[in-house]
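Heads up, one of the protein chains got dropped from this complex, but the rest are sitting where they should.
Up next is chain A:
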Amino acid sequence: MDKFTTLTGIAAPMPLVNIDTDMIIPKQFLKTIKRSGLGVNLFDEMRYDRNGNELPDFVLNQPAYRQAEIIVAGDNFGCGSSREHAPWALLDFGIRCVISTSFADIFFNNCFKNGILPVVLPPEAVDVLMEDARKGANARMTVDLENQTVTTSDGVSFAFEVDPFRKHCLLNGLDDIGLTMEKAPAIQTYETRMAQSRPWV
């Protein structure tokens, strides 16, 4: 997993609420047995017509946002299916940070496993960032994980909360399976104890 430290980039505004993972990556692209190559189909049914032509109104098709690395989104981003293909598609497109008032739990988790930072901020802050994102390609937003701040193109900063363990893993690009493997003795002890107390499991 790539580290996430500080990111300065273009932010795309997506104010729609309840953007679900079926919208982020429709089912027909879940048939892959790989993690890569999904970026071209990110938001597929919002982004292309039936013949695969780009829909010019969709934000990521507009010249200003084709290189976006941040999405400022409406409430409850990433609801629905657990598909990790959603963060894989975002990452493959080049998105490393999503900012919203709230995220669905599973999507939120999946982001951290893939080097994407989901930032939760109050509605007033997201409104300001949404306006900043609407300014287009010349307005670059900065997300600083170490200091836990998001700063608009004209210097307005908002502090955000992040779980310390997840922050540590993201800053250092750590594989958490490796970390858990170091706790194998504790897992073994638990299994031995459970074999006694709940043998039917």
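We take it that a contact is a pair of C-beta atoms (placed from the backbone, for glycine too) under 8 Å apart; a residue touches a chain by one contact, two chains touch by 3 or more; residues count from 1.
The rule we apply is simple: contacts and distances are computed from a predicted model.
K.L.:
Name the omitted chain as UniProt records it, choosing among "Fe-S cluster assembly ATPase SufC", "Urea ABC transporter ATP-binding protein UrtD", "3-isopropylmalate dehydratase large subunit" or "Insulinase family protein".
P.N.:
"3-isopropylmalate dehydratase large subunit"
K.L.:
Would you indicate which residue among A:10, A:59 or A:79 is in contact with the undisplayed chain?
P.N.:
For the chain that is not drawn, the touching residue is A:79.
K.L.:
Quickly run down the residues of chain A that touch the omitted chain.
P.N.:
So the residues of chain A touching the unseen chain are 15-18, 20, 22-23, 26-28, 30-35, 45, 50, 74-76, 79-84, 87, 102-106, 109-110, 113-114, 163-165, 176-177, 180-181, 183-184, 186-187, 190-191, 194, 198-201.
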